[in-house]
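Only one protein chain is missing; all other protein chains are in place.
Here the chain labels run A, B and C in written order, and each chain numbers its own residues starting at 1.
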Amino acid sequence: MDKTIPTLAEAVAGIGDGATVMIGGFGGSGAPIELIHALIDRHVATGHPTGLTVINNNAGNGHVGLAALIEHGMVKKLICSFPRSADPVVFTEMYLAGKIELELVPQGTLAERIRAGGAGIPAFYTPTAYGTDLSHGKKIEEFDGRPYVQERWLKADFALIKAHVGDTHGNLTYRAAARNFNPLMATAAKQTIVQVSHLVPPGTIDPETVITPGIFVQSVVQVTNPQQEEVLNRAKAVYP
Amino acid sequence: MDKTIPTLAEAVAGIGDGATVMIGGFGGSGAPIELIHALIDRHVATGHPTGLTVINNNAGNGHVGLAALIEHGMVKKLICSFPRSADPVVFTEMYLAGKIELELVPQGTLAERIRAGGAGIPAFYTPTAYGTDLSHGKKIEEFDGRPYVQERWLKADFALIKAHVGDTHGNLTYRAAARNFNPLMATAAKQTIVQVSHLVPPGTIDPETVITPGIFVQSVVQVTNPQQEEVLNRAKAVYP
Amino acid sequence: MTKLSNAQIAWRAAQDIEDGAYVNLGIGFPEMVAQYQPPGRQAIFHTENGILDFGPSPAVGAEDWDLINAGKKAVTLNPGAAFFHHADSFAMVRGGHLDVAILGAYQVAQNGDLANWSVGAKGVPAVGGAMDLVHGAKRVAVITEHVTKDGKPKLLAACTLPLTGVACVTRIYTSLAVIDIVDGHFVLREKLASLTFDDLQSQTGAPLHLDGPVQDLTVPELS
Partner (left out) sequence: MTKLSNAQIAWRAAQDIEDGAYVNLGIGFPEMVAQYQPPGRQAIFHTENGILDFGPSPAVGAEDWDLINAGKKAVTLNPGAAFFHHADSFAMVRGGHLDVAILGAYQVAQNGDLANWSVGAKGVPAVGGAMDLVHGAKRVAVITEHVTKDGKPKLLAACTLPLTGVACVTRIYTSLAVIDIVDGHFVLREKLASLTFDDLQSQTGAPLHLDGPVQDLTVPELS
């Protein structure tokens, strides 16, 4: 069993029009910039994929990564908690022009909905957002005298994930706060595609320190020295 | 901040009559034998605590650890998934004599209910046990055309946990499959009391490999060379 | 051959497991399936107490009692193994990440209902992870004797013992046959050559349907 894919282009080749795609990262930390850019490359060359529903904590920053994906008109709908950033001009303009849909979800509820999707839990109750605009239309139930909001799982066709060390079976570790949503999204997609900074043989990663066991991963592509969104944006980079 | 407690006796001193106590472990692996025995010592000396509700995957084996706790008549009710073992005589006799209550919970539901207790999720839906005797009286709801069982969170007054390495802030790692329920129970109790085989200063454990962050832990007691239930039972040990 | 041994039933079930499949084997008899993987194929075994990719038992005396499977037997690790806690373990189970779960059975009904956790009698009930495992694996298979020790059918129109799960089993490997569950029916796929269809039907508690040719169930001699 070997889950490695030789190139970024091949890794994202199966993502079709209208797919739901989870993209890891919190701002730039843990964002799989190279996988996103490979998807943009395909769109530039072929016009596809388009009409994507993207699930991420944010809405991109500057003109690289997720912001560039949105800027290329590939995203129909965004599910996120915080679509603001230092330079949110791409999303802001498209949103105010009615060219992209937004489903705003509190950050902890977003994380838990993704975890639920991966764990086979179709719905759960949370105190978060009770009595606010973000629970409108949702089922409310009382437990032990306190009201809670019913939230549904989130699943995706694909997850684009950034990990630090990965083996050919798909076992993964992350780096510092770049972990964030990545391990959750890996569990909640039919096809989880991971870019790893270091590809190693099975048995290299201590079983005690594996964060994402390989069962959650379908494709692994090595990207040594991955780019950081923050560094690109400070250099005012534009992709492509 | 230093969460260490010098002795096992002091670590369990606060557990009163009628308390709900989660005890980590799957069979003998990860079972905090020394903490359990310290609780039995207190009962032998003082007659307390008694009337405990214990949450564990199993019901003990032989005459040490959880089985000995039950044998001493300290447990009023057991919440578990699998009260059978190689030598289940203690629980079996008390159960058939009507001297101990049993709440039988499917293992995955038990784990998820404890995780929910720690995560502030009062209830969730699972496909597990739908249409079986173990979902009698529980609320059923359909999602996407499939029926699911509503399950409630589980919380406890105390958790007795076994970890491998722990620091004075309560950051923990585990050893192999001795991890099992321990990290979940650590999150779901008001007071989490941990026996660690190796006590180290903060900064010793790599932040990437911490399994239980210290926020979930209130007391740490060092037990070097802890006993293994399996080894005790093969030697036909009886506690005390 | 009048019926398969447990080892032969396990062998037959092992032939349907693909290379790289993630598999959970129920405790006891189903654990034997791991011994009969076809050459060149390697499944990855999950145990619900928190290990992925464990290997065979160690030598006697070399056991590490922190390294056990769900049956509390000592195991070893393969390269690429991982440890995780119980909630993550059952996320794998319930979340549909396992390719195959193979379980034992007291009874299986023609709609796929499974009874394997309680004989309904007095005594101490115990369920473990069985009710979770039947919901989640992409394929839930059963290995079992075709009939009980006193000759009564285990494959039934409806289970009479307490259920483990509803409409969850899709294939049954018995000591006499391989049977799929399709649209609420038993569909016969393979049977021992020495048995007639009528012989098999007489030992089965609900109608056996045909959907294409029935193959001979052939297995090697196994100790």
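As a convention for this text, contacts are C-beta pairs under 8 Å (C-beta built on N, C-alpha and C of every residue); 3 or more make two chains touch, one makes a residue touch a chain.
Computed from a predicted model, the values in this text were never measured in an experiment.
Novice: Which of the visible chains would the unseen chain be in contact with across the whole complex?
Specialist: Displayed chains contacted by the hidden chain, ordered by label: A, B.
Novice: From the list B:14, B:51, B:147 or B:213, which touches the chain that is not on show?
Specialist: With B:14, B:51, B:147 or B:213 as choices, the missing chain is touched by B:213.
Novice: Looking at A:53, A:180, A:195 or A:219, which makes contact with the chain not pictured?
Specialist: Residue touching the absent chain, from the options given: A:180.
Novice: Of A:81, A:195 or A:222, which residue touches the hidden chain?
Specialist: Here the residue in touch with the unshown chain is A:81.
Novice: Which chain B residues would touch the chain omitted from the figure, given the whole complex?
Specialist: 1, 115, 117-121, 167-169, 171, 187, 201-203, 207-208, 210, 213-216
Novice: Spell out the interface residues on chain A facing the chain that's missing from view.
Specialist: Output for chain A: 26-30, 57, 59, 81-86, 88, 91-92, 95-96, 102, 104-112, 114-115, 126-134, 174-184, 211, 228-231.
To be clear about the criterion, only the chains that are shown with their structure count from here on.
Novice: For the protein chains shown, what form does their contact graph take: line, ring, star, complete or other?
Specialist: complete
Novice: Please identify which chain has its centre, taken as the mean of its CA atoms, farthest from the centre of chain C.
Specialist: It is A.
Novice: If you average the CA atoms of chain A and of chain B, how many Å lie between those two points?
Specialist: Centre-to-centre distance between chain A and chain B: 35 Å.
Novice: Averaging only over C-alpha atoms, locate the centres of chain B and chain C and give their separation in whole Å.
Specialist: The computed centroid separation for chain B versus chain C comes out at 30 Å.
Novice: Which chain B residues sit where two or more other chains touch them?
Specialist: 112, 126-127, 174-176
Novice: Could you list which residues of chain C touch at least two other chains?
Specialist: Correct list: 51, 83-84, 87, 90, 93-94, 135-136.
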